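Every protein chain except one is present and positioned as in the full complex.
Note that the chains are named A and B in the order they appear, and that numbering of residues resets to 1 at the start of each chain.
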Amino acid sequence: MIGKKQFNAEAIAKRTLFLFAITGALILFLIVVFIFKEGLPIFNQINPVDFMLGGEWSPSKDVYGALPFIAATILITAGALMIAVPLGISCSVFLAEIAPKWARELVRPAIELLAGIPSIVYGLFALVVIVNTIEVSFDVPTGESILAGSLILAIMILPIIISISQDSIEAVPRAYKEGSYAMGATDTQTITRIVIPTATPGIVAGIILGMGRAIGETMAVVLVLGNVEKIPTNLLDQGEALTSVILLEMGEAAVGSPHYNALFALSMILFMIVFSLSSISNHIIAKRGLRPG
Amino acid sequence: MSMEKIIVRELNLWYGEKQALEDVNMQIRENRVTALIGPSGCGKSTFIRCLNRMNDRIEGVRITGKVEIDGKNIYDKDVDVVALRKRIGMLFQKPNPFPMSIYDNVAYGPRIHGTGDKKKLREIVEDGIRGAALWDEVSDRLETNALDLSGGQQQRLCIARTLAVKPEIILFDEPCSALDPIATGKIEELIHDLKREYTIVIVTHNMQQAARVSDYTGYFLLGEMIEFGKTKKLFENPHKKETEDYITGRFG
Partner (left out) sequence: MITANTADRLLKILLWASAFAIILVLFSIMGYVFLMGAGVMNLEFIFTTAKNNWKEGGIITAIEGTLIVVSIAVLFAAPIGIGAAIYLAEFTREGKTTKIIRLAADSLNAIPSIVFGLFGLTLFIHYLKDYTGGASLLSAGLTLSFMILPTIMRTSEVSIRTVPLQEKMGSYALGATKLQTVKNIVIPGALPGIFTGIILSLGRAAGETAPIVFMTALNPITPSSIFRGGNALTTTLYYLTSEGISINRAFGIALTLILIVLTLNYSARFVNNYLTRNQRR
């Protein structure tokens, strides 16, 4: 009655599914190998420090300095965070703590929708509306600027910051808040002294993830920065982001040429920044048992 | 006098470092109801799950000793666990019908074990549902979702599902703990009828239930089986002090 083991089918299925499961890791590995393989050769003709800190980028002269792009990316990202962080935190406090049901049911889908709008549509909107508004209000020859990039990126990273912060705020134990209220604290005191400090690691994870998105964003940024290869010094200056250079110049770079290698080297930089940021925030999120973004 | 269907020898079980069963020996007779009682955490549920190797699925579990069914140790290396579970049905604390129709629930077992013939399947399903004393209540709505049934009906449906696989032994792990007294009465009646064809082991936290339905009772405490014997004798004249304390309510 009790026969021999016959788990062959299960073993085969398990092995097949394992192959599926490691496909993601395999793709990641291939991506790393490819961009490093194509990017590293540029350092045969220029040392990494000069590449990162060089102020001039002229493929026709075989000069590759990435500083203008790095600077522009840092500036638009910083600008975006300055707008999105306060707005995002206060919106997530609103959703998690004080919003009546109807308001939550209005705001949540709105945020989901913001997250779903394709980046190229944001770019188009920014080019037509934000750039023109800047042009008119600051009376400058063109509104294509760091400011325009920051504004549209801020809108684009709000959903990710809000959703992770909100989870984190909702995870603050009720007992903490009740303890605070029981001692006669006001709403303001409870929110600023108990809720936000307790939720800080999660909020930080959301901000870091948003930062990664901003640095890697391509389509919205390329349409509004003006794409001028110089180091921007103020908010109304034009500039060109790391992602933009890759997008704009890859088509014209001959395969295997130094220009081609230099563009891959830019994507190496991009990859390393974004990979570190995502590792940090995923580490925080996993540690606190929050839902990943 | 009936035969021994299951013989448990020196059974030990550890969850990681923690020992949950210690040197359990037991003889379970064919076509009888054997009840296992004891305070919660005493190991009775862990024990019953050893009888169909349900504990295999839990991480960090280590088992020594033997469980012989018809003389064959089910922990031997050459045992097919799936075939084993076909011979030993199991009912759980909470009724767990699948989210499908009543018919499909009962047909699930025969189908996975290769019964393709529609007419044959229908017979097995009907026999199963009749065997679980549920036929009169559901015969006109076999295609409705099983989750529409009441808790007691769901539990009897799970029994029907088990019968459809034609097991030899049925394990009940506190089958009435989620049910009201009337539904409980029906299940107990059913268990009484089922023992004519099946060997039954039931874990219960309810001593009256053990007294009502079983022929033999084992009393567990802290992973050890303190006493085992005919139900009547164990309840009226226990050997051990611990058993007496538990039965008279001075414990737990």
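What we mean here is this: a contact is a pair of C-beta atoms (placed from the backbone, for glycine too) under 8 Å apart; a residue touches a chain by one contact, two chains touch by 3 or more.
Only a predicted model underlies this, so the values are computations on that prediction, with no experimental measurement involved.
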- Which residue of A:T142, A:T198 or A:T218 touches the chain not shown here: A:T218
- Task: Using the definition of touch stated at the top, determine which of B:A83, B:M207 or B:L222 touches the missing chain.
- Result: B:A83
- What chain A residues would touch the chain not displayed? 7, 9-10, 13-14, 16-18, 20-25, 27-31, 34-35, 38, 86-87, 90-91, 93-95, 97-99, 103, 106-107, 110-114, 116-125, 127-129, 155, 158, 162, 186-189, 191, 209, 212, 215-219, 222-223, 243, 246-247, 250-251, 255, 263-264, 267, 270-271, 274-275, 277-279, 282, 292
- Query: What residues on chain B make contact with the chain left out of this view?
  - Reply: 52, 54, 57, 59, 82-87, 89-90, 92, 94, 96-100, 108-109, 112-113, 145, 147-148, 158, 161-162, 165
